[in-house]
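Every protein chain except one is present and positioned as in the full complex.
Then we have subunit A:
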């Protein structure tokens, strides 16, 4: 299992050809109290860079982009009832969706965890 991050503060946990996607702790801190999240349904096909999910804090709405392409296997249904899961456990229970990777080459160039945590400190 390997963990990747994007410069949009998304994380991608890869297990075989299944990728779980969420937003980083830094992202949830920047957003503040999250009051709504909308995740894609199973079966939806996403290309890298597509609008994949919506997350709204008290302040504002933000889009979550698909960091890699593939077919959605599952959206995290727990977020509909309790979007604050994203604040409490952003890199665990607060995941957004799982997809089956269309092209593992899209993982190339993403940051690993150590690189991401270092980069975030420079922001």
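We adopt the following convention: a residue touches a chain if its C-beta (ideal position, glycine included) is under 8 Å from a C-beta of that chain, and two chains touch if they have at least 3 such contacts; residues count from 1.
In this section, contacts and distances are computed from a predicted model.
The listed choices are "Carboxypeptidase regulatory-like domain-containing protein", "Glutamyl-tRNA(Gln) amidotransferase subunit A", "aminomethyltransferase" or "Macrolide ABC transporter ATP-binding protein"; the UniProt protein name belonging to the chain that is not shown reads "aminomethyltransferase". For subunit A, the residues in touch with the chain missing from this view are 30, 32-33, 35-36, 38, 54, 56-61, 80, 83, 123.
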